[in-house]
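The complex is shown incomplete by one protein chain, all other protein chains being positioned as in the whole.
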Amino acid sequence: MFAYLIKRLIQMVLVLWVVSVIVFLMMSFTGDPVFMVVPIDATDAEIAQARRLLGLDQSLLVQYWKFLTSLLQGDFGRSYVFRQPAMTLILERMPATVEMVLVAMALAIAVAIPLGVYAGANPESRISRFIMAGSLLGISLPGFWVGMVLIYLFAVHWGVFPSSGRGDTAELWGIRISLLTWDGWHHIVLPAVTLSLGTMAIILRMTRAGMMEVGRQDFMKFARAKGATRSDVLYKHGLKNALIPVVTIFGLQLGDLIAFATITETIFSWPGMGKLLIDSIYRADRPVIVVYLMLVAFIFVVINFIVDIVYTMIDPRITLK
Amino acid sequence: MRDDSKTPLLAVRDLHTYFHTFAGTVKAVNGVSFEIGQGEVMGLVGESGGGKSVVGFSILGLIDSPGRIEAGEILLHGQDLVTAGEARLREIRGREISMVFQDPMTSLNPLHSVGRQMDEVLRLHSDLDAGARQKACVEMLESVGISRAAERLKAYPHQFSGGMRQRVVIAIAMLAGPRLIIADEPTTALDVTIQSQILKLMRRQIAETGASMILITHDLAVVSEMADHITVLYCGNVVERGRTRDLIANPAHPYTRGLIDSIPDTTHRQDRLRQIPGSVPDIRNLPRGCNFRDRCPRAQTLCAEQEPALTQQHGSLWAACHFPLAPGETA
Partner (left out) sequence: MTTFLRSEFFHNYTRSSSAIIGSALMAFFVLAVLVGPFLVAQNPYDIASLNLMDSYKPPVWVAGGDAQFPLGTDGQGRDVWASILYGARISLFIGVVAMVASCTIGTVLGLIAGFYGGIADSIIMRIADIQLSFPSILIALFLMSAVGTGVDKVLIALTAVGWVVYARTVRGSTLSEIEKEYVQAAKVAGLPNHKIIRKHVLPNVLTPLIVIATIQVGTFVLIEASLSFLGVGVPITQPSLGLLIKNGFDVLFSGLWWTSVFPGVAIMMLVFGINLFGDFLRDELNPRLK
């Protein structure tokens, strides 16, 4: 167990290091950020000085070394636009994104697993075919377009839900959370539904496939030969086995939700870190983009680690190696 | 209550189980009849694809769509299981009739502990409290030859070897004290050395509890050691049945003769292993007449025209053949 943790830790650091190299290189090839910090009418001398100040006059290797050492020292750079530490900017906006992602994931699971189990247990039924067609539609829809249609119908046309913002928030341990106020819930409905559709469809299809696969297994028939009811066999013996593949994609799906949150936040003007990323891309605010990517990479690596641990708890055949 | 010497424990009468697929109707079981008395072991023999397993699943009412029992009776103590409701069948499964599957690697749920899978049977079929159930499980595991049973209850199937898993499966099958065990190729997936241990174990369990057993296998050598009676299936039909001694020594049906000849004989030297030529015909569209005629050395024109009925032969044997073998005659 201890050896496993050490091994995983080394792997995680390695992945983050590779990501830092890629992010750094890509960013170095994009437009010259010096023009983001100097005034329009700056003289050549001023530009050169700004460049020196930002360290952009040195070789790539030196720049990367400085980039890496400052990352390791917890100095993640300052936003060119906001003139604030980039990490602070992102961390301020992270709770908004996290709560939207969590609500979307909870919604996706709550809808997808029961429907997927039903469709997998009754593959021939009319309702199952309807569910499956719906789920295929779910992965064929552009998420941002769904958001727009929802805004048009529920905000513009009927006026039952707000189209933008987080609404009132309440503070808990210094973090502002919308889910603690009724107004916050009112605001999160449309974005969370929009965000959840794709993941919902994928989890549903995985659950159904898992149920159908497990339905063919001998142990299901053996359980029935013991005298268990059909539903007991399906839910007590089948479901857990069927959900193993779903757990393996859970981490990726959470990652997808964080990624697609950038688009959903943009549509619904949700003040999260995804919208900050898109705004920063428009403004070429390089430090913010870099910190966002490093932070998100870190989150993904941690999620994958947690998923692996959960996996071993569900499946006794898997041991941590 | 009932006079067990008169009513057989289980009587299967003219059972037809068909599978309706896109490619046509598979008549997996097509008019099978047999009886098993209390404490008897009956071998159900035939090549793979001969409908043996389907007979087993039909008895337990575990035929799933697109399969269906089309006709026939399955009488347990005189009560018909074909027309019995699902609730009654659930009472019977595991308690009066239980089943041992072919592959012990796949017949246990990999995510549940062995104890939990054993306990399930007692929760379904007894009023025992948790402590008593655990005690019963430990005793049963010990009686199938698993040491440190109390500890092993917490283990998961993957922590057991194939032979040990089959012992667990047998323990589960015996737990509620069934009157009939249906063992579907219980040793086929196991190592040769383990096979005889498992067979010995099953024989002892049956002798101790007085239960009956249907032993489904393609291996005549196994049934000849275990069974009192043998029923031979070919293409969903009974082609021969009778006492084990008579049937092995002097089979009347050429198919049975072929099966016996293909057993590797360790006592006599043989030039080569004999095999039945050809293979089982496509069961979806069987021709008129005897299904075995294309592979039969004794086939004549009559065999293509008329399906042979099961008729009494020498000794205890009944065979469905127009030109049966006399005692001592070879095919």
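The letters A and B name the chains in turn, as written, and every chain counts its residues from 1.
We take it that a residue touches a chain if its C-beta (ideal position, glycine included) is under 8 Å from a C-beta of that chain, and two chains touch if they have at least 3 such contacts.
Values in this document were obtained by computation on a predicted structure and should not be read as measured data.
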| item | value |
| --- | --- |
| Touched by the hidden chain, restricted to displayed chains | A |
| Residue of A:I127, A:V156 or A:L172 touching the missing chain in the full complex | A:V156 |
| Residue of A:A48, A:L179, A:V247 or A:I281 touching the missing chain in the full complex | A:I281 |
| Contacting the left-out chain in the complete assembly, out of A:I139, A:V247 or A:L295 | A:I139 |
| Touch list for subunit A against the chain that is not drawn | 15, 18-19, 23, 26-27, 29-31, 133, 136-137, 139-145, 148-149, 151-152, 156-157, 163, 252, 255-256, 258-260, 262-263, 266-267, 277-278, 281-282, 289, 293, 296-297, 300-301, 304 |
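Definition applied: only the chains that are shown with their structure count from here on.
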| item | value |
| --- | --- |
| Interchain centroid distance [CA atoms averaged], subunit A/subunit B, Å | 54 |
| Subunit A partner contacts - residues on subunit B that touch it in the complex | 57, 60, 62, 65, 90-95, 98-99, 101, 103, 106-113, 120-121, 124-125, 156, 158, 169, 172 |
| Subunit A residues within the subunit B interface of the complex | 124, 217-219, 221-229, 237, 240-241, 314-317 |
